[in-house]
Structure formats: C-alpha cells, structure tokens
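Left out: one protein chain. Kept in place: all the others.
Chain lettering (A, B and C) follows the sequence in which the chains are written, and residue indices restart at 1 in each chain.
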Amino acid sequence: MSRPIGKSQPTKKPCDNAQSGYWQSTLVFVTYQITIDGKKYRLDLTRSEGRWWCRLDGREVEVDAVLARPDVLSLRIGNLAYEVKCERVAGDLHLWVGSERFSTEVSDPRSLRGRIPTADDHGPKKLTAPMPGKIVRVLVSQGTEVEAGAGVLVVEAMKMQNEIKSPKKGKIQKLLVSEGAAVNAGDVLAIVE
Amino acid sequence: MSRPIGKSQPTKKPCDNAQSGYWQSTLVFVTYQITIDGKKYRLDLTRSEGRWWCRLDGREVEVDAVLARPDVLSLRIGNLAYEVKCERVAGDLHLWVGSERFSTEVSDPRSLRGRIPTADDHGPKKLTAPMPGKIVRVLVSQGTEVEAGAGVLVVEAMKMQNEIKSPKKGKIQKLLVSEGAAVNAGDVLAIVE
Amino acid sequence: MFKKILIANRGEIAVRVIRACHEMGISAVAVYSDVDRASLHVRKADEAYPIGAAAASESYLNIQKILDVASRSGADAIHPGYGFLSENAKFARACSEAGVKFIGPTAATMEAMGSKTRARQAMERAGVAFVPGTSRGLESFEQAEQVASRIGYPVMLKAAAGGGGKGMRLVHAPGELKSALDGARSEAERSFGDSEVYIEKAIINPRHIEMQLLADEHGNTVYLGERECSLQRRHQKVIEEAPSPIVDADMRKKMGEVAVRVAQAAGYTNAGTVEFLVDEEKSFYFLEMNTRLQVEHPVTELITGLDLVHLQIRIAAGEVLPFTQGEILIRGHAIECRIYAEDPDNNYFPSPGKITLLLAPSGPGIRRDSGMYEGWSVPMDYDPLLAKLIGYGTTRDQAIGRLTRALNEYFVGGIKTNISLFRRILSDPDFRTAKLDTGFLDRMLTRKTPATPSDSRAVEVAVIAAGIFAVLGSSSAGAGERPLTSESTVGKQNVASNWKITAHKEAMR
Partner (left out) sequence: MFKKILIANRGEIAVRVIRACHEMGISAVAVYSDVDRASLHVRKADEAYPIGAAAASESYLNIQKILDVASRSGADAIHPGYGFLSENAKFARACSEAGVKFIGPTAATMEAMGSKTRARQAMERAGVAFVPGTSRGLESFEQAEQVASRIGYPVMLKAAAGGGGKGMRLVHAPGELKSALDGARSEAERSFGDSEVYIEKAIINPRHIEMQLLADEHGNTVYLGERECSLQRRHQKVIEEAPSPIVDADMRKKMGEVAVRVAQAAGYTNAGTVEFLVDEEKSFYFLEMNTRLQVEHPVTELITGLDLVHLQIRIAAGEVLPFTQGEILIRGHAIECRIYAEDPDNNYFPSPGKITLLLAPSGPGIRRDSGMYEGWSVPMDYDPLLAKLIGYGTTRDQAIGRLTRALNEYFVGGIKTNISLFRRILSDPDFRTAKLDTGFLDRMLTRKTPATPSDSRAVEVAVIAAGIFAVLGSSSAGAGERPLTSESTVGKQNVASNWKITAHKEAMR
C-alpha cells in the first residue's frame, strides 16, 4: 500500500509503476473545513502528479505525504517527520500524531454551499488563486455579466490548467491580473459583484 | 478480514453480520484441477451459506475454512487445524502448510472443456451428484434426446437447488434415480450417450 | 514427556501455551466456542475442537466438554491457562479421574488454598505472618467487635471465598461495623454462594507484592523473585513489574523463604504465587496464594531468563527442577502492560469489535504476547485482555524508556484500547520514582488529565493529515471502512469540472 504520493518521490520507482501512474494521472483540488477541539481550520489541498499543495488558513505549508498503509500516513512538513494514524470507530474520527490524539471532524464547505445558498452568495465575491501558478487565459473583461459557474480565468500550475469559475451570477467588478502573470496561492484574481 | 466461511460458524455473529450475510447469499460450485509436484488432483468445491463441501479425487473431505486475512486461511480438516499461507510471486503460486511449501497450479477443467472440445465429448458421459442431496425433479425420461446444456435433473442440498445439465448433445441412455431419492456426492445419476 | 497437550483456554494465554508446546515439540489441541472460530489460538493449534456456545458456562467452563475433547484427541495433559477453570479443584480432580494430567497443583492443594480462611489457618500452623485478624469466619457481630477493637481500626472485612473486591468492606470506626458486616456477608453470599466473612487489620495504601514459586513433584521448591503489583484499578492489576523497586536482596530472600514455607505447608506442586501486603515499614503479611500461572508471569521470566510454562509442563511430566535456588540469577528490570479492549474516554468500558489496523511494536527489550490480529473481531463475550506488552531493561529507567517507545509504536484501529493509559502511567513523576501503592492508580485517574496544551504544531499536522486522508478517501481506509466524509468524493468530482488536464505526455503516463 505504500503509494508514492510524496513530493520528493521519484517519477520512476521500479516496483510501483502501476500505482504511481495512477497517482500521477489523478488530479484533486479540494477545500475542507476541519474541526479539532472546537477550533475550525480551512484547508486547501491540491494534488497532481503525486505532489501535494497545501494551504492551512491561507498560509502555504510544504507537505510531503506517503500512505504507508491504509490509515497510516508518513508526513513530512518541512523536514519534520510524522507518522499519522487514522482511527475510525463508530463514526468517530481520531487522528494520532505520534502519541497525541485529536478528535477531528472533516466537512467540505463547497459541497454544503452548493446545497444551501448562504448569505455569502450576496455581495461582492473574491476569486482567489488556489495554488501558485501562472495566468494563462483571461476569459472575460471588466464589466462582463457572468452566470454562476462560468469560467473567468485559467491558472496553470504543475502542468495542469485550472479554470477559475464565478461563484455567483453577477458582474465582473474588477479584474486584477492579466495573461502571463505569476500568482501566489490566495492572491485575489477578480471580484464578482 | 476474518470472514466466517467456516462450517461451524454460527449464523449470527455479533460483529460480523454484514459479512456473513454476504457469504451466506453467495453460492459457488466449481471443479478445479490442481497440480502439486507434478501430481494432478481433482477438487470439487461447493460453498453455500458459509459452508464448504469438498471432494478430493472423488473422496469427500470435511472442511471448515476461515479466511483470517487476505492470503491466510485457517483450515480445519476433520479436527486437524492448519494455517495455510498463499505466496504469489511473479505468477508463481506457492502454498505454505505450516512450514511446508508446495508449488501449486490451479486450473478449471470445465472452462477449458467449454472452449476446446476434447475426446471426452464423444462416447457416453456420466452425470454425477456434485454433493450429497435429494433429487427434487427429473426433467427428462429415459431415451429423451437432449441438447448440450439442457437440464436433466435437479438436486437439492443445503437449501439450494442444483440443476444438473447434460454435458453434450445426445440421448439419455440411462436414468438411475427418481424423484425423492437421496444421493451421495459422486453418485452417478444418469448417462448420456 | 507429554505428546499432546490440550489448552483449556482462549486468547493470548492459549497462544502463549501453544507456543510453549511447539517449542518443546508437543502437539497443541485448542478448544473454541462458537464466536472463537477465527481466534488466533485456533489458527496456531495443531488440532481444534468446537465446544459450544459463546457463554463460558457452555464452553470454556464446561468440564465435561473439555474432557470429551481430551479423550477424542488423545491429549495426555491439560493446561488451564489462567481464569476459566484454572483454579477449579473439581476440574483438576476430574482430569485426574479421566487419566489426563492437569498441569498445576493437586485438587486437594487447590481446595486448601482456595478458601482464604482455610489458607490463613494453614499459614497460622506454618508460622507465617499474615495481616492480624481472624483466620476463621466471623461467628457473630460481637466477635467482630472484639477482634476489631483488639487489632485496632481501620479494619477490613473480607469474604473467605472472595476475589475481585467482592464482599470487601473497609471499616474506619466501630459505628460502621454492623452495617459493613451485614453488607459484606450478603454480597459474599450473592457473589460466591458463601457468606463466610473474616476480619483483618486494614493496611491503608499498602504495596501489593507477590513471590513466584516453582515446586516439582519430588519435594523441591524454589522462589523466582517478587513482582510489584500495586498498580490496580478496582482491585484489578493493570501494570506489573519485577523486581519490586523497594525489595532488596535481603528482603527478597526473607519473602522468598516465607513463600517456600507457605507452599511446602500446603504440599504445593507446579507454579504458584504467594501474595503479600507490604506496609510502609516494609513489613510483609501473607495475603493469599494463587494456585496457577498468572497474567504477569512474563516479568519474572524476563528477569530470571526462565520459561515458566516450559517448566510447568516439565514439572507436570514428573521431571525434577533443573536448577537449585542458588542457580537462579535475577538480572535487569521488566514491566508489563495489560492491553485491554476498553475505552479510556468512556470509563474504561469494554470495546469489542473489528480490528481494522494493527501496528505492533517490536525491537530491543520488547516482548509482545498477543491474541489479536488485523482483521479479527474481538468478541464481546470474554475478558477484554488482548495482549501483554512487556519491556525489559538493564535498569528500571531503561525498561520504562523502551516500553514508552513501544507504546508509541503500538496502534490498534477499529476498537478502543487502554494503550494511552500506560503512556500516562509511565510518564507520571510518582511512577518514575517508584512511589507506588494500591491507591496510586485511582488517585491518578481522579486527577484531570494534565491539561497538555496540545502542541500547536501537532494540531496542524492533524489538520493536514485529516485533509489528505479525506482526499484519498476509501482507498486509504482499512477494509470495510467508511471514507472520512461523504463529501470527499465530491471533491474528486470537482476535478472534472474545475480542471482541464493539459495534454502533456508526461502528465498522462
């Protein structure tokens, strides 16, 4: 089960080609809200080609992860190493970091938002870069009326293009970047009003 | 992974209900040709409701099996207990019985027969009972012409009905049992000519 | 030597005895109840016989069924392990009548030592000190009053047939005596079918120290050093060590010689343990004798280098003890943790269920005697003891260091265990300095968990790991497990709409 999903994993590993091939062609981009000890954290995770990009409450964190066995993660954060074990008993989720245990809840705010329109859908909304990258296309101009879900910009990073969509129906109030610009994770790219 | 597929496994086991339900509703009836050290063995295996029926070269063997983990079988044959481990390296199959290791090949003679008609398809063929049971229906009479695959008899055992089919196109030369008869595994039930 | 031994037990102790049999070239016969077919002891045995329903009375406590298996399998001896029938004199007698050797003392000795009052009478005759009090059941409240005032309060009332804290009452003052006596009697009657209660001087927060003995059937009896068993929760031992930090060579010799005298007075054979209460002045008093192997026997094995189960079998087979008292070398320090399926967050309630992940420690100085495996479902029907983890070291500090390291490696997923309790005990300053008594654990547990200000870095790691586990979804989970969130797949589907894959050849390979 040791799947190379780590950053520094070589692209060719003799015994694991089939699996690394799988991971390399799988692309994931998610945002979770994670609650530990009553405190909520926002975690943006992107995986492509076996590498992870991670933002924790907006702050970029360098992460290298290997799933050693099901429910056992070997993590490197910077150069600190952790073995994290996932304990799932009767619906409860606990994560063990070394010998410390954390009661944890994971939810996906976007999927919730998709179902229940919230106050957030009113008023101006910022479009931010989910990861460091380059603006390869701008699909609208300032003042354009857009539908919810319409493409606004395309960011490229790690050989993948990410179409940034409008979270709501409205007008492009501001366009803060142009084609070819390099952006950092979290940069505001546009505002929809 | 400890699935109760054993004979003496109780039908209700508190922690394993979902899995035992799965096994109980799965029905398997197979014949394998198994080669060890150049010697060929014919093995008839039937599983239903989590119990196994086994015939080794025509001789009935009482078997109680539990898959303790993937590739690890806890076997009871009579009251003798064995831990059997399955070693699969690069297409080779070895079975470890305790500390003895056997190079093993498994093939399914019926599936081969289905593809390549052999000399066996000519001449009279015996229909035998795959397991002990009761004849619940006789679908033909002596002298009937049948197609290959046509139902000849139905045997019931362990709450399952098994339709015994003609292995070839031909004439029912002999019908050796009648409805309600109890049969043992291996008994000849009919002969197709 | 025996050819075939039936193990009338289950779980980790059955596995431990099966291993000893195999090490000695003896066939091992397992018995199992309906819920134990997939248990490790069945996997490891040479023969295995079903003996009935889950309830112990229908299977592991059913003398007739076990003797039937002995006869069908042709076993020439039976090892009872601990618990179940191990201290049942009737079973020992039935084995003897059936012509199969019971690996343990004789039925007569078990009967003599099984009653605490009869054992005290025997010790009185043998001149062994026991806690001041009566060695016969109390006949009247008046007698209780007289004895109590003679030995001085506080006093302890105890059931003669007792065990596990049942029928015990601590009495601080004369005014409490009457109701305590009535309560102890009725609880003893309910628990053991025997209302006999005796009185002892109460020793407050004593140490509980026991001496391991071996006696062959040729009159040789030796002691193998003591075990410190003061750490108990509700009168049940939780963690044990050898040697006791307060026992020096001189005290060991004195206690050992008293224990040998106890055993010889009882005509004892095979392995047994004499329990002592030790007060703050290190005076020790006979408490009772356990006529069987004990859960904590490994700590004695590690400091003496001997195998008690091998020796039990050799003694039962009629062999002479292969060493004298002077040849026994005690070296190093060993500590045992009893790993239970119980929930530390929920008052240590049992926690049966399926083990979805098992990471087991090993390495220098670590012994693990376990009855579990990954994928096995811990049945709800028996004692929650899953395994014993034992750490050995040159010194007590090293043993603690190794055990702490091993506990950090140990992980049982799918059920709850008390592994975290041991981490807490081993890091407790009083434990580190060996300030132990029988009240230690209850005091520690009533204190709040030291408000470890969760290392903020560890919290971040947990957050990130939770996210990664959620992305990996069910592929990262043990068999039969749910993914972390029902939305985690939504995350993956977003990929299709959110992302377009650039057709770089490298990316698609």
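Following the convention adopted for this analysis, contacts are C-beta pairs under 8 Å (C-beta built on N, C-alpha and C of every residue); 3 or more make two chains touch, one makes a residue touch a chain.
All values reported here derive from a predicted model rather than from experimental measurement.
Engineer: Taking the complete complex into account, which shown chains does the hidden chain touch?
Structural biologist: A, B, C
Engineer: Any idea which of A:Val66, A:Leu95 or A:Ile135 touches the chain not displayed?
Structural biologist: Checking each option in A:Val66, A:Leu95 or A:Ile135, the one touching the absent chain turns out to be A:Val66.
Engineer: Tell me which stretches of chain B touch the chain missing from the display.
Structural biologist: 5, 21, 24-25, 27-32, 34, 36-37, 39, 41, 43, 45, 47-49, 52, 54, 56, 61, 63, 65, 67, 69-73, 75, 77, 80, 82, 84-89, 91, 93, 95-102, 104, 106-108, 110-112, 154, 156, 159-163, 165
Engineer: Touching the missing chain, which residues of chain C?
Structural biologist: These residues of chain C touch the chain that is not shown: 15-16, 19-20, 22-25, 44, 298, 301, 305-307, 309-310, 329, 331-332, 360, 362-370, 392-394, 398, 401-402, 404-405, 408-409.
Engineer: Using the document's contact rule, name the residues of chain A that touch the chain not shown here.
Structural biologist: Touching the chain left out of view, chain A contributes residues 1-2, 4, 6, 8-10, 13-16, 18-19, 64, 66, 68-69, 72, 74, 76, 79-81, 83.
The rule we apply is simple: only the chains that are shown with their structure count from here on.
Engineer: So if I look at the partners of chain A and the partners of chain B, which chains show up in both lists?
Structural biologist: Of all the chains present, those in contact with both chain A and chain B are C.
Engineer: Count the C-beta pairs in contact for B-C and for A-C, then report the pair with the higher count.
Structural biologist: By number of C-beta pairs in contact, A-C is the larger.
Engineer: Just the number, please: Cα centre separation of chain A and chain B in whole Å.
Structural biologist: 52
Engineer: Determine the centre-to-centre distance between chain B and chain C, using the mean Cα coordinates as centres, and give it in whole Å.
Structural biologist: About 46 Å separates the centre of chain B from that of chain C.
Engineer: How many angstrom lie between the CA centroids of chain A and chain C, rounded to a whole number?
Structural biologist: Comparing mean C-alpha positions, chain C is 49 Å from chain A.
Engineer: Going through chain A residue by residue, note those that touch at least 2 other chains and give them in order.
Structural biologist: In chain A, no residue touches two or more other chains.
Engineer: So which stretches of chain C touch two or more other chains?
Structural biologist: If we look for residues of chain C contacting two or more partner chains, we find 353, 479.
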